[in-house]
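Please find one structure pasted underneath; my questions will follow.
Complex shown without one protein chain; remaining protein chains in place.
Labels for the chains are A and B, by order of writing; each one numbers its residues from 1.
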Amino acid sequence: MVEEKSINLTKVDEIINSYEGKKTNLIAILQKVQELYSYLPMEAMTYIGTKMEGLSPATVYGVATFYAQFSLEPKGKYVIKMCDGTACHVRGSMPVYNSVISRFNLKNGKYTTEDGMFSVETVSCLGACGLAPVVVINEQVYPKMTTDAMKVILDDIIKQERE
Amino acid sequence: MATLNIDIEKEQQRVQSELEKQGLRVLVCAGTGCVANGALEVIKKFEEFGVKTGVMSAQDKITIIPTGCHGFCEQGVLVGIPKLKTTYVKVKVEDVEEIVESHIKGGKVVERLLYVDPKTKERIQYDEDINFYKKQTRTALANCGNIDAESLDEALAVHGYEALAKVLIQNDPNAVIDTILKSGLKGRGGAGFPTGLKWKFAAANRGGKSYMICNGDEGDPGAFMDRSVMEGDPHKLLEGMAIAAFAIGADEGYIYVRAEYPLAIKRLRKAIKEAEERNYLGKNIMGSDFSFEIHIKEGAGAFVCGEETALMASIEGERGMPRPKPPFPANKGLFGRPTVINNVETLANVPVIIRKGADWFSSMGTENAKGTKTFALTGEVNNTGLIEVPMGTTLREIIFDIGGGIRNGKKFKAVQIGGPSGGCLTEEHLDVPMDYDNLAKVGAMVGSGGLVVMNEDTCIVEVARFFMNFTQNESCGKCVPCREGTKNLLHILQKIVKGRGTEEDIETLEELSAAIKDGALCALGKTAPNPVLSTLKYFKDEYMAHIRDKKCPAGVCSALKQYTIDETLCKGCTKCARNCPVGAIEGTVKNPHKIDQSKCIKCGACYDACPFKAIKKG
Partner (left out) sequence: MTNTLFINGKEVEFTNEPNLLEVIRKAGFQVPTLCYRPDLTQFGACRMCVVEIKYPNGRVMINSSCTTPPEAGTQVFTNTDRVRKIRKTVLELLLANHDRECTTCERSGSCELQKYSKEYDIKDIKYVKKRPEEYLPIDRGNPALVRDPNKCILCGACVRACSEFQGHSVLGFANRGSKTRVQPLNGMALDKVDCVFCGQCKAVCPTGAITINNEIDGVWKALNNPEKKVVVQVAPAVRVAIGEMFGMPVGTNVIGKLYSAMRKLGFDQVFDTNFTADLTIMEEANEFIERFKKGENLPLFTSCCQAWVRYVETQHPELINHLSSCKSPQSMMSSIIKDMLPKTKAAEGYTKDNIVVVSVMPCSAKKAEIKRPQLMTNGQYDTDFILTTQEFAHLIKSAGLDLKDMEEAEADSPFGEYTGAGTIFGASGGVAEAAVRTAYNMLTGENLTNLDIETMRGVDKNSKVKDTVLDIKGTKVKVRVVSTLKEAENSLQEILNGTADFHILEVMACLGGCVNGGGQPISCNDATIKVKRAQALYTEDKELTLRNSHDNPDIKKLYNEYLEKPGSHKAHELLHTSYSDLFKGSYKDLK
């Protein structure tokens, strides 16, 4: 299972303070918290909603669940983002996506592997339509993907991790 | 008239002489696309060479310039050497040595790295001869790919901040608005509202706090012109914003950028910092009375935030749910104050209009749409990339001349224009001069300018389903017609692609679409049914084939197709079996294989994998 880091409220406090505790910076604050934990722990959201003026835990949760970037569950070490924008879609992003999903045996809305190594998600357009279909793994952009190429990339990562 | 403490002409001269010292400039595209193709490694390699060989034989010095996006992403990594009038395409790290040794030192062009015209198959050395560039008129994108996006000096060398200096000296905000009004510039983000008018409305509320917002939340899948401007020419955007802020009396601005564009965010931050340090932004800009501060707000993944009221809600730290209009932002916008929101491309047009005049701009384009428009040309077209053409250019010119026609000799079927709010156009529309009115007449819209080209292998019903799935996922959920209506449109389309559609479904699609169009709260909801309506209008036969004949003419809809192996063509290479994710293919080496239909999930992996075209779908 994916290990959940324990929540360090002092760190969350530091983030809030670095944005002067302003409600208008809530999205940026949540982004920083997510950078810290790879997801938004419920305690952190409750804390932010209690601590910051003009917010409530339910409001913070509302913002966190509105934007696709935020995750309420820990993500894997490698986050595979399959672009499914129009250009990627017409050039076959879905077969590539499906090959990853079936390789990791992900189903029923689950998108992180049991060992916490990979998370797979689709995103709507990364703006690299000229290279369709595109896959981004963590920060690395992979252009013109095929099921074969995807297999090679994943094999490499798994091999690397074993070593 | 006001006097400034920065003499922009002198600055330009200074920068020019600095640039002279750079010797031979080698431009390597470092846009998102080319970086993905290895541009950073290419740059590093070039730099190694510069250091290692010292003085070049042909030139005193070479300087490697990482630039923003050239737009010709299909051909990345792009390496341009303006002095030698050559652009190399698909450059890899291992090609760098040859370019340096053969061309830069030896004066001999590296033929194999030149662009090949898809029609004539000729290799083309000079940019001006490449159709992709030849037919374009670059205004907003003028500098993208030609300058180091991370250097203010480079921006100054290409007239950066010249227009801002001009308006600050003239010191007449109303004159700025008049110029923009006269130029006929309309919003490039989708709706096409006259930019000057927007400014005028907000300027009527001058006096108190006002805001200038740049909408960089380029959410339309298949559009990336704003990304290119932000990455390739950030200072032009900042200058455009400053001019707009001066015109409407704003002293604070925001650029709202999608979180999916990390490079754009990084470059904008750097540009703002440098411009502030050197007083092209910030307090008392260039010694004038005008002050303007710009903040960057990163989005967090919500298409609806491209809608201006949702965008403001998001800047305020809330869920990006659109607010009813009226009140319009010009009267009551961000934090309840008068606000102008312009899109990136719109603002990128502002400095050049101020510099060259309204008449120059309005001489381009059509009666009701002036200037140029960028389009992101993607899909099944040979030259995918970013282009800029005068308003009124036809789809034929874009797809077949600039785009080099359809990939792999396939047949053109349709082009989806304007993203999820736009529509699908067909063969019969190829010669319509593209502008706001003409496209609206045929049920599409310019939108942000995404052009996704589709060939005969594309199922149009599936495309409509794709867009509806997108809109449904991205609906904010606030108003009933959009939240519940798009869910039901999607449900019906899913039924149809699965072969379970009925003829009444067509009627429901039409009725529901009309109610959503009339009733939804925001522009995104109101335009959400467009992909359905336009495809129903031009491809009703294809819908009927799915419904009546239970067939997908393009062979895409998996529920309506079957993969089989032609035993006469199968060589028994086992590649299909190895690629099948569910183990549905059986067979032994060198013997024909067979697909177990009960296991097959119709993913098409075997079809893609087969080297002998032995797999048939239908």
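Just so it is clear, a contact is a pair of C-beta atoms (placed from the backbone, for glycine too) under 8 Å apart; a residue touches a chain by one contact, two chains touch by 3 or more.
Nothing here was measured: the structure is a model prediction, and the numbers come from that model.
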{"item": "Given B:473, B:562 or B:597, the one touching the chain that is not displayed", "value": "B:473"}
{"item": "Omitted-chain contact residue, chosen from B:31, B:222, B:365 or B:485", "value": "B:485"}
{"item": "Where the unshown chain meets chain A, residue by residue", "value": "7, 9, 42-43, 45-47, 49-50, 55-59, 61-62, 65-66"}
{"item": "Hidden partner interface residues of chain B, rising order", "value": "302, 304, 319, 321, 323-324, 326-327, 472-481, 483-488, 491, 508, 511-512, 514-516, 518-521"}
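The rule we apply is simple: only the chains that are shown with their structure count from here on.
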{"item": "Between chain A and chain B, centroid-to-centroid distance (C-alpha), Å", "value": "24"}
{"item": "Sites on chain A touched by chain B in the complex", "value": "22-28, 30-31, 62-63, 66-70, 84-92, 95, 98-99, 102-103, 123-132, 134, 139, 141-143, 146-148"}
{"item": "Of chain B, residues touching chain A in the complex", "value": "32-33, 35-37, 72-74, 76, 218-224, 227, 258-262, 297-303, 314-321, 376, 378-380, 384-386, 416, 419, 450, 452, 454, 458, 463, 466-467, 470, 473-474, 476, 579, 581-582, 601, 603-605, 608-609"}
